[in-house]
Structures are given as structure tokens and as C-alpha cells.
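Omission of a single protein chain aside, the complex is shown with its protein chains in their original locations.
Letters are used for the chains, namely A and B, taken in the order the chains are written, and counting of residues starts over at 1 for each.
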Amino acid sequence: MSIRVVGLQKKLGGNHIVRDVSFEVRPGELVALLGPSGSGKSTVLRMIAGLETVDAGEVWLEDRRVDTLDVRERNVGFVFQHYALFRHMTVGDNIAFGLQVRGVSADKREARVRELCQLMGLSGLADRLPAQLSGGQRQRVALARALAPQPSLLLLDEPFGAVDAKVREELRRWLRRLHDEVHTTSLFVTHDQEEAFAVADRVMILSQGQLEQADTPEGILDRPATEFVARFVGDVNVLHAVAADGVALLGGLRVPSETAGAVHVVVRAYDLKLWRAADGAAGHATVRRVLPLGDRVRVEAVLDDGQSFHAQFPRRSSLLHGVEPGGRVEVEITTSRVFPARS
Amino acid sequence: MKPFAPLRWLVLAWVGALVLLPLAATVAAAGALGFRGLVDAVTAPAAVEALWLSAWTGCIATLINVPFGTAIAWMIVRWRVAGHRWLSALVDLPLSIPTLVVGILLVALYGPASPLGGVLEAAGVRVAYARPGIVLALLAVTLPFVVRAVEPVLAELDPAEEEAAVTLGARPAQVFWRVLLPPLLPAMGAGGVQVFARSVAEFGSLSVVSGNILGETLVAPVYVLGEVEAGNPGGAAAVSVVLLAVSLTLHPLSRALSRAAGAGHV
Partner (left out) sequence: MSDRWVRRWVIGLVLAYLGAILVVPLFSLLSVVVGAPDRAIDGLLRPEAIDALTRTLTVTAVVVVGNVTMGVAAAWLVVRDPMRGRAALDALLDLPLAVSPVMTGLSLLLLFGRNGWLASPLSSMGVVVPFQWPAILLATLFVTLPFTAREVILVLRELGTSQEEAAATLGATGWQTFWRVTLPNLRSAVALGATLTAARALGEFGAVLVVGGAIRGRTQTATTFIHTAMEERQEEAAYAMSLVLAFLAILLLAALTALGRPRRSP
């Protein structure tokens, strides 16, 4: 089932939490809503589910407009950040709850619980209470519970936010596999870009209640549509420059620019090369610090116009040879995005 | 920390002399009656009637204050009704107002001398100096227990559990009975046990409002007073020990229930 959201708005105490958000999710897609905290992403998700009222705009599920419908009539599955399992019910009763309140017969419920426990790797845990499970298991119970009534749509609010880093990675891979099996249209909210890029078919980036870009992970990494996206995604440098005649000047460096005047040049730490300036060569920058970060090395340097930046290299990169604090280096920017400077 | 011996002895002497010794004297006085004497004192018709009256009025007070106390906690914690601070303070009032004064208040409103009491009397309903008065007084003095037991548990319930139930298709009544109420039951039980225990021990308000008619409105603690005044301390001690046994049985039960409720207080 597809989701279509048109001109969605939500105000709280005079402030727009969500202003004019429109997008579409195609049937069977797994889409991430990515943004910093306070960007309104959870509110969008809750408005689609009907847990939050809509101030303006429309929500369509397939060809049915649902924004005025009660939560129960929308048939969406919702997975909460902190699981929200019913703590007084066993795992089995939790999973069966949505079927029971709809009057599904006991043997059908049991069959579905068994099927889901199998699918989720929860076999043998049906009689446990939530308090007796690990974080990862609880999250899978929450997912099983949401899927049990066969929702036309699965919404997940920071689904892996409450588990530790190692389990999170495992759950990510597992959610991706599950989605490839079940094919329920899914939309999940996260503030973790790695998670969004690792799991989703498409990523939508939200900032201050507005949609900045919706694209495939590659599209967002390679062609950030706005300065916000370029700065938000990855480990970046933002350098100030003045551009004219298609070129922005950074000290002695030249970067192609489509706009003229004051600009911000956004360069990822790994889209930038530097090496020791040959004796007698002028070079572009002076190295300040060389920091080993496990399997990578971070080099911090200052351009001749006084702006600092950093770059990252694999630990054994030949480029690092002779790069040391105080030394002069040559710099090459392989890829960059230039945006007109606002303010 | 280093133990400080004189402090230990001082505290133990204080608590022992103040609490342990008098209670031991009472148990000894009851024991001095001998087994037959004890049974006779407790099964004297007036004693049985008084104990029975205390038991069933206590049950009624429990049955009424458990739902009302839960509803009040709900209004304070979940609905945040306008004036919930005042409501909360009102619930605490019976903790600070003398229980005797609670009895006086009820007589002032429902007594035969008051306008409302007169109207009720004319309609054939007697509240003050009758059994309904006993129940009203018990309800007033035990009001805080269920509210205070349920409040912290209700406050810790994750609102997302309710939302999860709704997204799974539960109707409001199903959400209430299946999702919201079950986690509250141990706390409601703990509060209910406290209500009952306090009810069978209550004296001040009942000595005013019950009228103390033998076989009609004479509750067990007031019966004990009567026995003391009649110069029968042994009989008084026997019934007292029964009351103490009831409350010592209920105390750990209420503690266990409130531990089960997940609230770390007694």
C-alpha cells in the first residue's frame, strides 16, 4: 500500500513543528525519515498513524484519505521507541493482542503467534514476560506485535534507539531481511544516518519541520540538494569563499562554483587529498595535528587564508608519508558542493 | 561507618520502653486469662458482634475507596484536571486532620440537629449515630491510602503502551480493561489492604459518629474502651490482641503487594 502525504502541518503553542511536508512512499518500499532531534520527523510519523491530529494537509493510504479517521480504522502497525510492550502480558499475549481485540478466534491467534515467533526468532519465548527479555528480543516482540494483525503499513519510531550499538547493527540487518520477506510498506524514523543509509531504499531528510531532500542513499550522498543536507550527511568541512567567473578561491585552491559572490564550500573529509609539499614548493596549508583514530588517521590543517579543515585517510595510506605537525602540504579537493552563503 | 555504642543503647531503650514493653504487657494480660478465658472473652456475644461490625464496615469502606481512590489518582496523574493540586491537598487532609474531628464534621452535617440530618431523619434515613455514619467516617479517614498507592504506579506507566493498544485496534474500553488497569491491580490491592487495616483499628471518628449502641453500632475498638471502663482489662486485652493480629497479618501483605506494584514505598 502506498502512502501519500500532502502539505502536512502541525503547530504546537504557536510554533510550527511540521510545516508543509509532502512526500510519497511507494508500495513495498522501506523508507527512512532522517533528521536531527526536533526536526519534526516523529510528529510526521505519528500524524500518519493518527496518534497526533493534523492541523492542515492530507494523508492518503492508497486511494483512501485517512487524516480524519480514528487510529483504529487506519490499520497501521506502529513500533515504539521504547517498545511499549504490555508488561503484564506474556510475549504470546502481547503478539496476539491486536488479533484478540478484533475478535479473531483463539486457534487462528495461536497459529499466527507461532508463525511470527518463528519468523522473528522468538520461538520458545512465548510464555516469558517482557521484563525477562533482552533489549533486542523486546524490540523483535514489538515488531511481531505490530505485524500480527497484518497491517497495510508499518511505522517505526526510532526502532533501534534503545538498544546498544552491537545489537543495533544486528537488528538493522535483520529488519532489512525481514522487509525483503514480508514486503509491508514501511516508514521508519531515525536520527542516525548510518542506520538510514544501511537499511532504507530511500531516505527523506527533514529539518525544522521541512523536507530537505528525498532520494536514494547514493543520491543523497552524491547530490545533496541543500547545504543542510550536505552538512548533515557525513563528516564535512564548511569553508567560506568568494566566487566569481565560475570559480571559488580558497587560499591558493580553486573550486568550481556555479554561483557568484559569498559562498560556502562543503567538502567531505574523505573527498580531500593532501601530501607533503616537495622542498621548494609553496604548498597550500600547514598541518596542525595528526590524530590516529583506530584504522583511520585524521589530519587537521590550516589553509593559507586562515581557515582550518580536516581530512581522513586509511591508516596505511601512502599520502601520509612525511605529513607531520608544522609541515607544509599540498591540497587537492576531489569533490565539493558550493552553496550561496545565506546570512 | 563506625558503630557508636551509646547511641545504639539509647535508641533501643527508647523504642523498647515505648513500644515493646507496653504491647508485651497487653499480650501478657490476655495470656493471663488462659486459653479458655481468652476464647470466652473473644467469643462473648458483644465482642463477636463488635468484631463482626468492624469487619464488614471495613469491607464496605475498602470496596468503595478502591475504585474512588483509583479514579482520584487518575484525575490527578492522567487527566491533570483543573485544580488537581487542590484535589491532591484535599486527599492529604485526613492525614493531618484529627480523626475525632472527622467524626465531629460528619455529625455537624448529618447529625439530627443539622438541617440535612433533619431532612434525612424525616425520610426515615439515619446517618449519624447509625451504621451509614460508620462507613462514611471510615471512607473519610482512609481516603489517602488507595490514591497514594496508585499514583506513583500510574505516573510511571508509559503512555506509549496505551497508544500501542490503540494502533493495534483496541476500543477505549478494551484499552482500559486490558492494558491500563492490570498493571494497577497490585497497587490497588496494597491500598485496599491498608484501608481495611486502618478501618478495623479506627477509633476517634467512630467514637463520635457511631453512637456506640451495643449490638447496633458498637465497633471493636470502642468495645475495647467499654471493657476498660467497665473494669475488665483482661477482656479488653483479648479483643485488642485479635485486632493487633489482624493488622500484623495485613501489614506484610500490603508491603508485598506494593513491592509487586513496583512502587518502592510501604
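Points worth noting:
In the analysis below, contacts are C-beta pairs under 8 Å (C-beta built on N, C-alpha and C of every residue); 3 or more make two chains touch, one makes a residue touch a chain.
As the structure is a prediction and not an experimental result, all values here were calculated from the model.
Put simply, the missing chain touches B once the whole complex is considered. Between the chain not shown and the residues B:V48, B:L63, B:V81 or B:A260, the one that touches is B:V81.
Of the listed residues B:L33, B:A55, B:A71 or B:L185, the one in contact with the hidden chain in the full complex is B:A71.
Contacts to the hidden chain, counted on chain B, fall at residues 1-4, 7-8, 10-12, 14-16, 18-23, 25-26, 28-29, 68, 71-72, 74-75, 79, 81, 85, 87-90, 92-101, 104-110, 113-114, 116, 136, 139-140, 143, 148, 152, 172, 197, 200-204, 207-208, 221-222, 224-225, 228, 233, 236-237, 240, 243-244, 247-248, 251, 263-266.
Throughout what follows, only the chains that are shown with their structure count from here on.
Separating the centre of chain A from that of chain B, both taken as means of CA atoms, is a distance of 55 Å.
Residue ranges on chain A touching chain B, taken from their complex, read 49-51, 71-72, 75-78, 80-82, 84-89, 97-98, 101-102, 145-146, 148-149.
Here chain B touches chain A in the complex through residues 158, 160-161, 163-171, 174, 178-179, 182-183, going by the rule given at the top.
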